[in-house]
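Removed: one protein chain of the complex. Kept in place: all other protein chains.
Chain naming follows the written order as A, B, C and D, and within any one chain the residues start at number 1.
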Amino acid sequence: MPEVVVSIGPHHPALKEPVNFKIIADGEKIVRLELDLSYNHRGVEKAAEQRDFIRVLPLLERVCGICSHSHSTAFAQGIEEIMQIEIPPRARYIRTIIAELERMHSHLLWLGVAAHLIGFNTLFMWTWRDREAVQDTVEEMSGNRVHYNMNEIGGVRCDLTPAQVNAALARLPNLEERVNKYVDMVNYEETMLLRFRGVGRLSKEEALRYGTVGPTARASGIDYDTRKDDPYLAYADAPWNVVTDTNGDVYGRTRVRVWEIQESLRIVRYCLENLPEGAIRVPAPKNAPKGEILSRYEAPRGELAHFIRTNGTDRVERVDIRTPTLANWTSVAMCLVNQNLADIPVIVAAIDPCLSCTSRITLVENQTKKAGVISFDELIRRYRSRNPEEV
Amino acid sequence: MSVLGEMFENFLSRPITILYPKEKVPIPAAFRGRVAIADDKCIGCSKCSLVCPAQVITMIDGPRDVEFKGKNLARKKRPQVKLFKCIRCGLCERHCPTGAIVLKNELSCSGTDGEIVLTE
Amino acid sequence: MTGPLTLESIAEKMKEFGVSEQARKNRIRVTTTPDKVHDTIRTVQAMFGFDRLITISAVDNTRTLELIYHLTGPHRIIVSIAVELERDQPAMPTIFDILPPAGIYERQIHDLFGIVFTGNPNMKRIMLNEDWPADEYPLRKDWKPDPDTFYGGIKGERS
Amino acid sequence: MTDPVFGLIYIFIFPGFLFLFIYALFFAFLDRKIASRMQQRVGPPFFQPFADFIKMLGKEVIDPAGVDRVIFDAAPLVALAAVMTAYLYVPIIGNSPLAFQGDLVVVLYLLSLPTLVLFLLGWLSRNIFSAIGGIRAITQLFIYEVPFFLALLTPALMAGTWSISEIVLWQQKNLWFVFLQPIGFIVALIGLQAKLERTPFDIPEAETEIVAGPWTELTGRRLAIMDLTIDVSLVVGSALVAALFLGGPLIPWAITPAWLEGIICFLLFLIKTLAVLLILSSIKVATGRIRIDQLNDIGWKYIASASLVQVGIVLVMNYLWVYA
Partner (left out) sequence: MAVTAAGLSQRLVNWARARSPWITVFNSGACNACDIEIIACLMPRFDVERFGILVKGSPRHADILIVTGHVTLKQASRLRRVWEQMPEPKYVIAMGACGASGGVFHGLYHMMDSVDKVIPIDVYVAGCPPRPDEIINAVVTCLNLLREDALHGGREWRKKAVPVTRTEEKTCGVIP
């Protein structure tokens, strides 16, 4: 059978975000592929250089809708370290609570989307149903379901009332029970095992070599977690473990994520129960002194790094955002070769790509092992001329 | 097939759906929704307009005498918000010295004109 | 791994490549020259196990373009290797051959700052639109968008 | 079929075209409703499939560049006509007046036509997703068709006839085939699920992989008619399974007024088809999609051998039956 070029995206039902894969497939097997991820490039970094610290936080929060708290916290804690101010413990705990709630909602969301990608809509509906409990909690605390806007330089914007804490604590037992159910389901549900086992496998060496982060790395047996390596916020206080798995495939990544929800629940419970009293913010100076910092944060998808350089004014000279998705893309390109066409969405989703985070990125091209009958450009052209309707 | 039990349990139980237009979805008190401006409190200091990250607040002419810290001020301008362009970040509310501009816990409308502005 | 490996020992070793200082806890900053970057990274990789590239940051500090390589490893120490490049025709040897993830970061920097990474096999336009002008690099400080062109521009930010 | 008026009514009004149209839309509604209730949702209102159908009829029809308009218009109609014809041979109230020796084979072949039409549409669409979907549809056809045919032919083997109506009569006298041939029943349900391209066998139209497969380029009335075709084949398929395995509409004893017996038979038909639908919907809700290579594996290794085992059992039973 001749090779065909399948161009998936940027508008495709499996992809909630714009990305383009040009896949050269031999029947149902992928021979090589080209990824184009830059449909989301907005120029956030340039804009961040031109806004003061007050206005830049809402901007950075909207770099990504799923890990919005991650970006603003990473930035805020970087600036606070440059300014050498210590935020009050209550603010640290509140930030941790929001961060872990965000991780829970992100992982539940991912589990649902992964189920949807293999056509298992029931699990999709259920996880999103249970996710609403997390969303309600976050909305009660911060005032928005997605963009919490909790952070300020020097603390958090609003305090938690005892009623909010109690409401959140009251929701936890039910959520814990549901998450335990999902752990069972991920481990024993037949269709999920069929579709996830052995798909997109990365050995520990490959995962290290391609620089994977987050659940992708942890599923391959690397215990790389910024929360433990470089503790920030309240992670040094709370009792929790780094979750790893040795499978290294989509199945392993799923298991790591569900277990991480359990760990997050433990952290949230600890923080809610041991919420210190006191102020929620300290006054921050308008200008930051000269300095530079690499601020690391464990976002739901993996390690997020903000490189911040300040120049003594009220804005940054440069902020360089390295998103976890960007770090994982190289491994995706490697995973996809020799896999089935049907597995593309699952493999790509397994790293939980957040392309708007990766707003500024890239195309990885795999070195082909097999020479095509006609050249690649020719294939593309022929394909385009045949498919004017293709998006 | 571990889902079968829960499936039939759900089948026989009531759906949890909120029938939205008929029953209202509970909106928490902290919800940052539609912008509202109290004209009698506004002293026209333009802070909201300066701090807005999306630049949706413009200052228009609105001469009026307002009371601020026991003194009478003659303000010249008042804010105007483009409703559909507001990102509901809450910065204006946080930086307003008199509490004149607030994000209510109400839903915004949807409409056919993207340029709707809100001054009251 | 953490036993004999201390910040001081790494900082001491790095002295032979350039100015090396202990920036803050767990961080080492090495300032070196472009031709030594390859060796520096090889050395930290081989001697201290810095096998993970966090990111490559590029900064335009109006006089020069600065590249900062952040590496870490199992011992949780971050080493930042900084180099400065000239603003016109900046070129830099790639580290794609020793650290594969660097390919992505290098191409991104190429797009936004115009630094050419010699030896990188795939240096195509990736981030910007297809019809973006070839010699305009939006993240450079002196880049001002032409308001008349198709790609809009940053409208006057209030100070 | 001597009376032409009766024939016209039978074909066009009841239980033919009109009734089938309404019942198929009702079936589609029930299918969606059951699925949504199992997911703890409210689900669509009862007129939903009808509204969808009318809306699609009223939409603009777009011809993808370079396709043959005539075939694109005609193919969905052929598919619809095929499944509607197949329905006429399935017993609804009593036996079908059109029954003849061998109509089971005709029905099975008519039911295969929509898949071929889908393949044709996918291939003609000049869209890569449609083409892949079409190829997948035809691959899937080769996998499930053999076990499905074998499973539906075992009742025929046991009853010693190739007519659906006579198989139903045989069950009226003896026992339902679901008790005699449980393996065949299960294989038939799985085959039907695969034939109708429902989860876990919705590989040809896998939304998250290839957009909508062969359906991608269909718009307006073409889409409406193809949708209706799938709904109708759901009815025909469940009616066929109900007739072959669940004893069809006939009751084992006679009821004096003929009209009452007719109504009871019709109710039986409704109940049995709805029972089959409930099983099919549960399968749909409880599973995710499998890959085409996994389907190949499972289909030939387990499902085909299960149906072969069933055929063997039937042959042994027949042997014992004859010589007992």
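Keep this in mind: a residue touches a chain if its C-beta (ideal position, glycine included) is under 8 Å from a C-beta of that chain, and two chains touch if they have at least 3 such contacts.
In this text the structure is predicted, and so the values were computed from the model without any measurement.
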item	value
Contact set of the excluded chain (shown chains only)	A, B, C, D
Residue of A:His147, A:Arg255 or A:Arg309 in touch with the missing chain, whole complex considered	A:His147
For chain A, the residues touching the chain missing from this view	10-13, 15-18, 38-44, 46-47, 58-59, 62-66, 68, 109, 125, 128-129, 132, 135, 145-147, 354, 356, 388-389, 391
Sites on chain B contacted by the missing partner chain, in the whole complex	15-21, 24-25, 33-34, 53-56, 82-89, 107-114
Touch residues of chain C, complete complex, unshown partner	128-132, 138, 145, 150-155, 157
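In the analysis below, only the chains that are shown with their structure count from here on.
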item	value
Comparison of A-D and B-D by number of C-beta pairs in contact, larger one	A-D
Whole-Å gap separating chain A and chain D, where each centre is the average of the chain's CA atoms	43
Geometric centre distance via CA averages, chain D-chain B, whole Å	53
Centroid distance [mean C-alpha coordinates] between chain B and chain A, Å	29
Overlap residues in chain D, where contacts from two or more other chains coincide	38-41, 285-286
List of chain D residues in touch with chain A within their complex	35, 38-41, 64-65, 126-129, 131-132, 199-200, 202-203, 206-209, 211, 217, 285-294
Chain B - residues contacting chain A, complex	1-3, 6-7, 16, 28, 30-32, 51-54, 87-91, 94-95, 103
Residue ranges of chain C touching chain A (in the complex, touch as defined)	24, 26-27, 51-55, 57-61, 68, 70, 76, 78, 80, 99-101, 103-105, 107-108, 112, 122, 124, 126-128, 138-139, 154, 157
